[in-house]
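A protein chain is absent from this complex, but the other protein chains hold their places.
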Amino acid sequence: MADPRFFTRAGPFTLNQLAKATGATLGPEAPGDLDVVDVMPLAMADEGHLTFIDNRKYLDAFRTTKASAVFAAPALEAQAPEGAALLLTEDPYRAFAVAATMFYPRPKVEPGIHPGAHVASGAEVAPTSRVEAAAVIQDGAVIGDNCLIGPGAVIESGVAIGADCIIGAGVTLQHCLVGDRVIIHPGVRAGQDGFGFAPGPDGHLKVPQLGRVVIESDVEIGANTTIDRGAGPDTVIGAGSKIDNLVQIAHNVRIGRGCIIVSQVGISGSTQIDDFVMIGGQAGLTGHLAIGKGARIAAQSGVMRDVPPGATIGGSPAKDMRDWLKESAALSRLVRKKGG
Amino acid sequence: MADPRFFTRAGPFTLNQLAKATGATLGPEAPGDLDVVDVMPLAMADEGHLTFIDNRKYLDAFRTTKASAVFAAPALEAQAPEGAALLLTEDPYRAFAVAATMFYPRPKVEPGIHPGAHVASGAEVAPTSRVEAAAVIQDGAVIGDNCLIGPGAVIESGVAIGADCIIGAGVTLQHCLVGDRVIIHPGVRAGQDGFGFAPGPDGHLKVPQLGRVVIESDVEIGANTTIDRGAGPDTVIGAGSKIDNLVQIAHNVRIGRGCIIVSQVGISGSTQIDDFVMIGGQAGLTGHLAIGKGARIAAQSGVMRDVPPGATIGGSPAKDMRDWLKESAALSRLVRKKGG
Partner (left out) sequence: MADPRFFTRAGPFTLNQLAKATGATLGPEAPGDLDVVDVMPLAMADEGHLTFIDNRKYLDAFRTTKASAVFAAPALEAQAPEGAALLLTEDPYRAFAVAATMFYPRPKVEPGIHPGAHVASGAEVAPTSRVEAAAVIQDGAVIGDNCLIGPGAVIESGVAIGADCIIGAGVTLQHCLVGDRVIIHPGVRAGQDGFGFAPGPDGHLKVPQLGRVVIESDVEIGANTTIDRGAGPDTVIGAGSKIDNLVQIAHNVRIGRGCIIVSQVGISGSTQIDDFVMIGGQAGLTGHLAIGKGARIAAQSGVMRDVPPGATIGGSPAKDMRDWLKESAALSRLVRKKGG
């Protein structure tokens, strides 16, 4: 089980309860009243545990698992290990996510303001929310219901945060409007000045940055990621988008709904990213681009042109993924042919 | 206008006032006593607003703008929209920067030490400066006039900061000497140990890092950027240089005056960068290089050799920009010719 120093387990739950909560169907030999006591990855699962298989690469582990129950696709039913109850579903990973959340629910926020927190008299904090030690909430800031403001977090003047948000330790927010159910991990910086200068030989003149950062509901932002506020328009992170650690999002960028942006990506100013775009780690996008809906950008890509909806691109400079792979292959052949 | 939750607008200002402040000339039909109430990007400008055009790509928007006044180059005079007063200048963006700062000046620092700040008895803070809640200023640190030390910022022993500086929330400074008018955005780490080890099979032995970080006047440093102190010599950021977010600057690096370094760049130990160098996002420079004055390094470049003054380079490994572009084109042709 997860280390009890850090995690509190709920349960047990019966297979019937789990099937109902996840939309899975009990396999033919699965006893609905069987108790499961914990969730576990396939490689670590033992008696009493619930696990899942969503990758044929792990079929051998599946066939020999000692887990008491397994979320699996119906197509795998014939290969089930003896003694393991199946919970059949077309999306075993998603079902496992639901079940894991039942066993390890997010801890309830204990309302209250730590005596070591610094909440300005002109700030509004909902009485259902918690503010930890050394956190700072300035005048004019508004914190909605059931929020957790972590130790040392700084919510500057005028920032508004919706309900059910987690603001991690050491986060700093300025000039931000934040929706509901947003999770911001430790060290995120949002709302500081964008990188705007009128360059010149006698000095680069700072251009006032007059926009905001708008973080819509159900967004999650990874540790030490930076999001600059808009220069005039806002910088916007669309609802349900997930951003990993150490990502850079420049001023005026708009990210659509449901995007996934992996660690260390950099997005330059004013680039517009439509819904459900996926961007691999360390990719970089220049400014003023339009990235179409559902586009997929490979890790370490260098994107210098607009990307059409649904396209998959890679390389630096980035091009259609197939072209990039062909070019890599052609270059290898060129060397081999010449005897290197 | 900019969201009044976060910004306080000054003005109005007459065209005469704006022309005088920016060095622009009134166009032939511009009434000098006309009041302008706000600044706005071209796409959002309306009656009463002052905007600018500095890119022919936006000529259509220029021709149809409802803005009351526009900074524009004299060459565009003939295409001015009816009813818009022109403020003629060869550098419209710079003029706009000046005007925007008139409408939205940096808020004055309200002197004082927040009761929740931790200022050691052996620290010196000028009475004109402000220290916010949860900030920590250790013994021997010196803060000059009119500085703002943000919430949760940490100024360690002996650090000296000049006048008119802004140290953002959650910044940590050690072993640093900071000039005047320096802006350090939230989460910057400066002055920690460089990455110095004598490697060996029985363990990598730490080499004491005995230098400092010297940040000259008028420097701006972006959020979560890291600058290690020198190993023996200092790490130096030259006057007027602007550094974006999440940049890594290793020990002993010297950056000249007026450089622009975009987000996620990494500069390895002891590399020397001359004045007015520009480095695009995510570029990486190995150690012990000399980068000549005015050199331009494209985004995502991998720089492994010295760069002559004025050169423009790209690619990884980086080479002359034209060669890099030719190679990319040749590779594409190679694939096309072979039918892919």
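The letters A and B name the chains in turn, as written, and every chain counts its residues from 1.
Going forward, contacts are C-beta pairs under 8 Å (C-beta built on N, C-alpha and C of every residue); 3 or more make two chains touch, one makes a residue touch a chain.
Everything numeric here is computed off the predicted structure, so don't read it as measured data.
Listed residues A:13, A:62, A:96 or A:195: the one in touch with the omitted chain is A:96. Screening B:101, B:248, B:272 or B:312 against the full complex identifies B:248 as the residue touching the chain left out. Annotation: of B:19, B:76, B:113 or B:134, B:134 touches the absent chain (contact as defined above). Across the interface with the omitted chain, chain A contributes residues 2-3, 5-7, 39-41, 44, 91, 93-94, 96-98, 100-101, 103-104, 114, 116, 132-134, 150-152, 168-170, 183, 185-187, 218, 220, 222-224, 240, 242, 244-246, 258, 260, 262-264, 276, 281-282, 299-300, 316, 328, 331-332, 334-335, 338, 340.
Seen across the whole complex, the unshown chain contacts chain B at 118, 134-136, 138, 140, 152, 154, 156-158, 160, 170, 172, 174-175, 187, 189, 192-193, 195, 197-201, 203-208, 210-212, 224, 226, 228, 231-233, 246, 248, 250, 264, 266, 268, 282, 284, 286, 302, 316-317, 319, 322-323, 326-327, 330-331, 334.
In this section, only the chains that are shown with their structure count from here on.
Work out the mean CA point of chain A and of chain B, and you get 29 Å between them.
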